[in-house]
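This is the structure, below, for whatever I ask next.
Every protein chain except one is present and positioned as in the full complex.
Order of writing sets the labels: A, B, C and D. Residues in every chain begin at 1.
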Amino acid sequence: AQNPITLRQFGTGVSNLNAIAEKCKEDLGITLEMTATDSDAAAQRAVTQPDSYDIADIEYWIAKKVFPAGVLQPMDVSRLTYFDKIVPLFITGKLTPDSVIAQGTAPHTVGFVEGPDSTTFAKAPTGWLTMVPTIYNADTLGIRPDLVGRPITTWADIMDPAFRGKTSILNIPSIGIMDAAMIMEASGELTYADKGNMTRAEIDKTIDFLIAAKRAGQFRAFWKSFDESVNLMASGEVIIQSMWSPAVAAVRSRGIPCVYQPLKEGYRAWGGGIGLAKHLSGAKLDAAYEYINWYLSGWVGAYLNRQGYYSAAMETAKKHMSDDEWGFWVEGKPAKGDILAPDGKVMEKAGAVRDGGSFEERMGKVACWNSVMDEDRYMVRRWNEFIAA
Amino acid sequence: MSKAAAIDIAAVSKIYGTMTAVHAISLKIPAGSYCCLLGPSGCGKSTTLRMIAGHERISSGDIRLGNTVVTDLPPARRGTAMMFQSYALFPHLDVVDNVAFSLKMKGVAKEERRARALDLLKLVQMDTYADRRPAQLSGGQQQRVALARALITDPEALLLDEPLSALDPFLKVRVRAELKKLQNELGITFVHVTHSQEEAMALADLIVVMNEGRIEQAAHPRTIFERPATAFVARFMGDHNVISGRVADVRDGAVTVEVAGGGRFDALGRPPEGGQADIAVRTDRVRLGEAPVPGLGFTGIVTNVEYRGASVKLTASGAGIEDFTAIVGDGPFFARPVTVGEAVPFAWRAEDAIVLGRLGS
Amino acid sequence: MSKAAAIDIAAVSKIYGTMTAVHAISLKIPAGSYCCLLGPSGCGKSTTLRMIAGHERISSGDIRLGNTVVTDLPPARRGTAMMFQSYALFPHLDVVDNVAFSLKMKGVAKEERRARALDLLKLVQMDTYADRRPAQLSGGQQQRVALARALITDPEALLLDEPLSALDPFLKVRVRAELKKLQNELGITFVHVTHSQEEAMALADLIVVMNEGRIEQAAHPRTIFERPATAFVARFMGDHNVISGRVADVRDGAVTVEVAGGGRFDALGRPPEGGQADIAVRTDRVRLGEAPVPGLGFTGIVTNVEYRGASVKLTASGAGIEDFTAIVGDGPFFARPVTVGEAVPFAWRAEDAIVLGRLGS
Amino acid sequence: MAIAVEQPAASPARPAGARLVSVLGRLAAYLQAAPLALILGVFLLAPILMIVAVSFWDYDFARLYPDFVLTNYAETLGSWVTWRTYLNTLKYAAIVWALTLFIGFWVAYFIAFHVRTATMQTVLFLVCTVPFLTSNIIRMISWIPVLGRNGLVNATLIEMGLVSAPVEWLLYSDFAVVLAMVHLYTLFMVTPIFNTLMRIDRALIEAARDAGANGCQVLWNVVLPLAKPGMAIGTIFVVTLVMADFITVQVMSGGQSASVALMMRNQMSLLQYPAAAANAVVLLVLVLLMVAGILRVVDIRKEL
């Protein structure tokens, strides 16, 4: 099918990959114009410039803010070929039927709406998706084993005075506050009723704690994007920080030791998906569905898996990966041969094992999701105070 | 070249906001004459000239050039051409193109207009500089180019605003002679603004002395010099001592004035109204020596001696007169020199002292 | 006030890059004299003055002021004070503070320096303007403030670079007299740069005529006028006709020159080397009329007639002489006027034609 | 110019033709000014009015609600962080201003008064100008490899044995922010000061020397007072640029410091437009007051 249509997609650099656009053009004929921004700009653009895109590639916590604004249109599940291949995490919130649902803005809580024109989220799955899930992962602390000089086991270690001036956290409020919550709980400062939906008092305590740490000089810098975190780590400016799995791999690929450190409290997870702009209709809308179905059909999933993220439709992705790749990336097995990056460079040598283990081990230990709280406005204000302090 | 036109200025005023720069002046400049507008800075010379040229709107009154009322015509349709003080040559055009500019505006073909421009450059002896830029010319050369550029429009009257002021004194004298010669040859009317008395005297057939937006006197240079109409003219021209006083006596064709706290002086002429009179004594007619009759001399203390080459200028005070000037030939002076501080008798002949008029009388 | 000092310039040169602006000039200016540096634009007047003042480094040679060699002293330690062409008053200071500036630099207390500044302002009659800014003053007023500012340092010599050039002609004459008077009163040495012959004549005890970085003549104005040393001086002063020709005959104290393709003329003096000579004929001594003996006149065609008030300037050509000038009194002229194009005989007396020297001879 | 000043009442007898020309002349001025007025109206005035309006609106995390509430101002002005941030921004402005003024003055002074040929002056001035015409962001991030923990400066210091451990405050600190701002904005000081210095009549300097002023006295009593207008214009540029800066603060402090504009930027990226708008209004008022203060010292129309 050679579709002459052009679709404009924007989102963060994580998944707005030119390789996907090229493959899409090749397979479908659809031209994808991609614009990469940081998370904040993405949220902003989604709401304020709904005409400027056809496809929004955003995170679920952003969707929680964006969708009620009515800038996206719900997706008809019946038009999604691979809906049933989507991992249940996004449908029910549980990886396996006996998992506990993690705190925070779990994707399934903002994954459905009641009907085609609805902007209110449904409590249970319906026939109308807000976004099609595409990518997700679990974040933890990344460390420089050569520089920290001791085992790291808990989120609280980031506050160790020994690391003063050499630590960092994310400066995206909805994400950073969750990192902070993990740290607070780990260090016994505070136990939240629901980390994903703090009370004002809890927010105050958390932010005050952060401010105190900042004043004490605990942090070197704050980062907002994947690559900033890589650069901080690789340049040695920071030796322990909240980090994403592929970012750790990126540091390592430069020959710098870096570890994605599983912690006893578990992970902070995030999920992203793609949504359809409200204004899409007719042939463009059809093309968008065609694109989404292609997205879930496996090639992209495999591509994302190889980046160190996880695909929302694991089953289809598997068909596009070698057994060794699947074993290394998803099952947590030692690599039999060298693991190659998309550009053919060796990413991991034969025998390497992925930090944190298998898909189940990682995504099964999610303690919370990036969140938008009821007190979001207050939280954001206080977060700004922390940054300004 | 085109023939000359007379300029007739009738009750012309110029008002800037609330300030009147030119007060209803009337003036007839005969066709083919060389007229100089003379006066101190700010007296309205440029404004008058620019109203003739059409660069300044006339607030009231009318101007005729020849038989045409030009009051509302644009500059280029008046038959006048203007030469600007700093020449205003176009810096981005070479000499020929500057001169050919007005032809280009008319749409004359390149070859033809350059040929005609070269003719005019020959007239002012600048043809060899044809392809220089203005910045590469000396002041005197620029002046000639500006002249050529103004003349190419075949004007009936050429208007010049301080055309010599940018030249050094040496050059000034030479270019002055050339201007006069050119006017003789072309026969068109020249109106030339200057604040140099010397320049006006040397060039003009008609000197118009202005002061504060009014014409004090408009006459032939000799008349201006010999019979200044007002105290202002006499003082401004600088060749007369002006003595002001109360009219003490009036005889047939002569007046005696008495200076406050000083002497009495006679002068030819009728007394003005009001009991006060100004009389003028030509500085170059004052002798050192006792006056044969009273009223034609006084004794003063020399306050300054200025050597001038062929003559010496003495300044003295006495008999209630400040800054009385006498120009004495160098021969007689050095035969019997006087020094500052000396008391010296000054005298003049009856016909060298005249009564001055007052403006409006 | 402090006493005057003589200025002794010994073989002073100024070289800008590869260009020599002043060529090893030597000059003695007597203490208390009024010296004018005169010459055409670019001849090195300002450069010389600025070397005396210390604003321009001396490339070679020495300058003494009184008994001190000042060659390497900074301006303020030379005992000179300078008045600048456009006065260089500090625009951000009012009149008193301008005048008091040098005292402030010396650390004199505010009250005292203002009091002294006011004294000087009184001297130049500007005390009533004490708290105006320079921009609120007329040119003449600015000039006086600049004078006061220069004089407050009690200089032994006052250096003035074209102090009158910014004034209008009317004012120029008045301020000139004041300058002279002030110099008389103060008794200090004045060195005054000008390119106006008239100004130099009126003011100076010593005129230094410069040309292309060299001194052509340094003498009393009367000497300069009556016995110009070189053709340049004679021409520049403008009161002599210069006639150049081949030496045809030499008698005791007199020379006859033959103009190419023209007449023969006699002049007093010794012939310069080289068979060529320039002679000068004073323009104001030329009469209209036949010469009684040959060699003291010629007949020329009148090319220009310029009225000057008390006199008339005729220009004529003939007998191989271009632009021969005669200044004729207005009385005689109007008694028998001549017009352009007329052939007129000109004559002069033997003592009014002199042989000119050549520079370096 | 004079034409427009003329009083129509003074020319009762003028025929219609002349008046038409004058009217056309005046009309031409309006037509010529129209594009500028239009562009500034649409892209400057209207947006500012919009901001003022929006600053009274209500909002939640996704939408704006036209309204008239004062909560945005209350929250902005009621928070100690706002005050701190304003103080911090003013602190940057003051330090950067002092440094750029110092550096700018001496650089301009050197080129204007110590470089002798006009050609050399132009060349040196251009040499100063050129980096300012290249990407600000590139210029800013170019400091990172220089100042970092393992950057050029630290490496050199350690190699020379001057320090044993890397100096931490070189990067991600107020120092880094100020340094980068000085780097980015000094030209805005150099240029106007250079212009005024070049316009100082050299005779004034000589007159001062003649009056016995030594180098320092000339500088203090003549050059500095006369350079004031240039310094004032430079100050306007630098102060407004620093007050408006967010990206330098963000990048060079590693997100550790705040400025008013950065606070706005954060609010904007979190879709809190009314809050950002309230901040914008306060910032705008502050900046305009500062500029108005400076304009009292200098008449820019005269300096042009």
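The definition used in the following text is that a residue touches a chain if its C-beta (ideal position, glycine included) is under 8 Å from a C-beta of that chain, and two chains touch if they have at least 3 such contacts.
The criterion applied here is as follows: contacts and distances are computed from a predicted model.
Here one chain is missing from view; checked against "Acyl-CoA dehydrogenase family protein", "ABC transporter permease", "Cytochrome c oxidase subunit 2" or "Multisubunit Na+/H+ antiporter MnhB subunit", UniProt names that protein "ABC transporter permease". When the missing chain is restored to the complex, the residue among B:149, B:195 or B:285 that touches it is B:149. The hidden chain makes contact, of the residues B:5, B:21 or B:53, with B:53. Summary of contacts with the chain left out: across D:83, D:106 or D:169, the touching residue is D:106. When the missing chain is restored to the complex, the residue among A:225, A:261 or A:311 that touches it is A:225.
Interface with the hidden chain, as seen from subunit B, comprises residues 53-55, 74-76, 80-82, 84-86, 88, 90-92, 94, 101-102, 104-106, 131-133, 135-136, 149-150, 153. The missing chain lies against subunit D, touching residues 1, 3-5, 25-26, 28-33, 35-37, 39-40, 42-48, 50-51, 54, 64, 103, 106-107, 109-111, 114, 116, 124, 126-128, 130-131, 133-139, 141-146, 148, 150-152, 155, 183, 186, 215, 236, 240, 243-244, 246-247, 251, 261, 264-265, 268, 273, 276-277, 280, 283-284, 287-288, 291, 300-301, 304. Although one chain is not displayed, its contacts with subunit A can still be listed: residues 8, 10, 13, 16-19, 22, 33-38, 48-49, 51-53, 224-228, 230-231, 234-235, 250, 254-255.
In the analysis below, only the chains that are shown with their structure count from here on.
Looking at A-D alongside C-D, one finds more C-beta pairs in contact between the chains of A-D. Mean C-alpha position of subunit A lies 40 Å from that of subunit D. Distance from the subunit C centre to the subunit D centre is 54 Å, each centre being the mean of its Cα atoms. Listed in rising order, the residues of subunit A touching subunit D in the complex are 40-41, 43-44, 47-48, 65-69, 165, 168, 171, 173, 214, 219-224, 235-237, 372, 376-377, 380-381, 384-385, 387-389. Interface residues of subunit C facing subunit B in the complex, by the touch rule stated above, are 40-41, 168-170, 173, 176-177, 180-181, 184, 195-198, 201-203, 221-222, 225, 236-239, 282, 284, 303-304, 306-310, 313, 315, 327, 330, 334, 340.
By the touch criterion stated above, subunit D contacts subunit A in their complex at residues 60-63, 75, 79-81, 84-85, 88, 148-150, 168, 171-172, 253-258, 262-263, 266-272, 275.
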